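This structure is in structure tokens; I'll ask about it shortly.
Missing here: one protein chain of the complex. Every other protein chain is in place.
Per-chain numbering from 1; labels A and B assigned in written order.
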Amino acid sequence: MDILITGLLLGGTYALIAMGLNLQYGVARIMNLANGEMLVAGGFAAFWMYTGGQISPFLTIFLLAPLTFALNWLIYKIMLQPLVKRAKTRGQLETDSILATFGLSFVMVGLMLMVFGGDYFNYSYLARPIVIAGDTFALNRVASFLGAVVICGALYIWLNRSRPGLSIRAIAVAPESARLVGINVGHLAALAFALGGAVTAVGGALLSTYLTLDASTGVIFTLKALIIVIMGGVGDVRGTIVAALLLGVVETLVATLLDPGLTLAAAYTLFILILLFRPQGLFGKKPT
Amino acid sequence: MTGTDIRNLCLSALALGICALLPLSGSGYWLSIGVTIVMFTALATSWALFSGPTHYISLATAAFFGVGTYVTGLGFETLPFWSLVGIAAVLGAVLAALVGLATLRLSGVYFVIFTLGLAELVRQVITWVQNRSGQKGLYVLTDISEADIYWMLLALAGAVFLAGWLIGRSRLGFALRIIGDDETVAVHSGINTALSKVLLFMVPGSVAAMTGAILAPRYVYIEPSLAFAPMLSFQVVIMALLGGAGRLWGPLVGVIPFTLLWESISSSFPQQTTLLLGVAFLVIVYLLPRGFVGLLDQIRQRAAPKDPEAQA
Partner (left out) sequence: MKRRTALKFAAALALTTSLATGAVSAETIKIGAAAPKTGPLAGGAAVSQWPNVQLWAAQVNERGGINVGGTMMPVEVIEYDDQTNPGETIKAIQRLATQDEVNFIVSPYGTGLVVAAAPIFARYGYPLIAVSAITDQQPALSKQFPDMFFTLGTTSALAEDTVKILTDMRDGGQLGNKIAMVNVADAFGIELAEVARGKFKEAGFEIVYDSSYPLGTQDLSPVMKGAKAAAPDAFVAWSYPPDTFALTEQAIIEDLQVQAFYTAVATPFPGYGARFGAAANGVMGPGGVNVDDPKFQEYAAAHETITGAKPDFWASATTYASLQILEQSIEAVGLDRKAVADHLRSGTFDTVLGPISFDENNNNQAFWTVGQWQDGVFKGVASRGREGAVPVILKDGWQ
């Protein structure tokens, strides 16, 4: 039970890391290598607001979300749309977006270095024990797990109930057909990219309550997010959630019962096994 | 073998010979840049040998490279250095074959992320074993100089080019071109696509492992976080793509300007190195959509509009 809850809490962390990228890659077809930097930037904002003005990270996110949404929308319109327009094939867009967002990640690391310096940053927020089912857990992890539940839930409902949400899902499944039924693919791709960026930044703000970050740590989160998204199946919110939770539980199981030294090895083994036996990911549609 | 072939071979040998003179110039600075260039040339060219025709983007370079450095780190006291490079080559090829057999049916982005995960997995396993065996830090203290390393890497790069040229002329190369154009057609013409791809994937695996083995004495101290740094995989991809993965010499024209650009930014703007590298990257991506090969083709096309080769 203890293992399960710890694992689910870690899974919530992973969901926050990967959810934004899933939207960006699944719908906008941008494999965003600067995803981790956006997360660290969100963490920086929360840190800054908390140490400077004693403003709770859970309030900061309401300011952060619209700001990063606008920022990512601009990034998409200015930087990535030209690539989408010029790409003749899916493969070429993939290559171009890898190159461009790799450059973008460097730019963002450089900017954060200039603004905040290279020092580690962390702060103490809700670092209190909370007892669930007889075991103790960190309140900040539980709180950010609840944050993850709310974000993922809202996204899921929005994608399945609202008109733009359904159109976005249509694009994720079949971009060509979506265009035929009158969906404005370009506009919605920008929307999905911006939304993904905002989700990632909000996730970063929540994670910063218990993780120690610095300007250069983004790449760690990018790698993890890529693996979770691919494991779950591109363009499917459920897949990412399931993959994130599965990863959290497996890592905790291995750490508790086997050896904490093997947690990441176990995570990658799981990833590789899933890809070998279900190449399209847990919830992905078989490519036609 | 035609006359042009012989001429090209001679010219290449001559170029290689001239490059081999670099350490004699006595400038350690240019030698260290030379090592970087030759190292990335070997890595990016071998990478493009596989990825150019198959369009698979592999991020496994760091895995093979790290395995190579560990071969040297563990064995340099007991075995002669040349044999370590050989062992690394074999290990790299075997690992690549295993990975290839398991994964080449994955397509596109799945393969990309898989290879990334592989590099991390290998690193985690090696770290764990090192931890379990209580291995102290690996210090590779040898008499091998930077010039030796340069010459070895240069020989390796030369071998990669030769291999690439031979593959291009062989049945395998022909098969791969067909696979790259249309895999379904390839299957229908009786080509064993899986085998061809696995065979070819062993080339970058083996080359990256050898590069790691050769460079280990330069790093002196081997630890997993440096040997398996994922940045290396990305750098190789970026350089090869900037050059143009479709031609044998494509990565070379990516590596050289890229290394020099990297160097001049590092030296001129030490406070904003990362920021400006990123900006430079973006500029290149937007201004040179088809890499340096594309740029050169464009120039050639303008210079000689009737040259049929340039239009291909």
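In this section, a residue touches a chain if its C-beta (ideal position, glycine included) is under 8 Å from a C-beta of that chain, and two chains touch if they have at least 3 such contacts.
Please read these numbers as outputs of a predicted model, since none were measured by experiment.
From the options B:Q130, B:T193 or B:S233, the residue with contact to the chain not on display is B:Q130. Contact with the chain not shown here comes from a single listed residue; of B:S189, B:S268 or B:Q298, that residue is B:S268.
Although one chain is hidden here, its contacts on chain B can still be listed: residues 11, 14-15, 18-19, 27-30, 32-33, 36-37, 124, 127-128, 130-131, 134-139, 141, 146, 218-221, 223-226, 229, 231, 252-253, 256-257, 260, 263-264, 266-268, 270-271, 273-274.
Touching residues on chain A toward the chain that is not drawn are 2-3, 6, 9-10, 13, 109-110, 113, 117-120, 122-124, 127-129, 136-138, 141, 210-212, 214-217, 220, 224, 248, 251-252, 255-256, 259-261, 263-265.
Note that only the chains that are shown with their structure count from here on.
As a whole-number value, the distance joining the C-alpha centres of chain A and chain B reads 31 Å.
Here chain B touches chain A in the complex through residues 55, 57, 102-103, 105-110, 112-114, 116-118, 120-121, 124-125, 127-128, 131-132, 230-231, 234, 237-238, 241-242, 272-282, 284-286, 289, going by the rule given at the top.
Partner chain B is touched in their complex by these residues of chain A: 25, 31, 33, 79, 82-83, 86, 90-91, 94-96, 98-100, 102-111, 113-114, 219, 223, 226-227, 230, 234, 259, 261-262, 264-265, 268-269, 271-272, 275-276, 279-281, 287.
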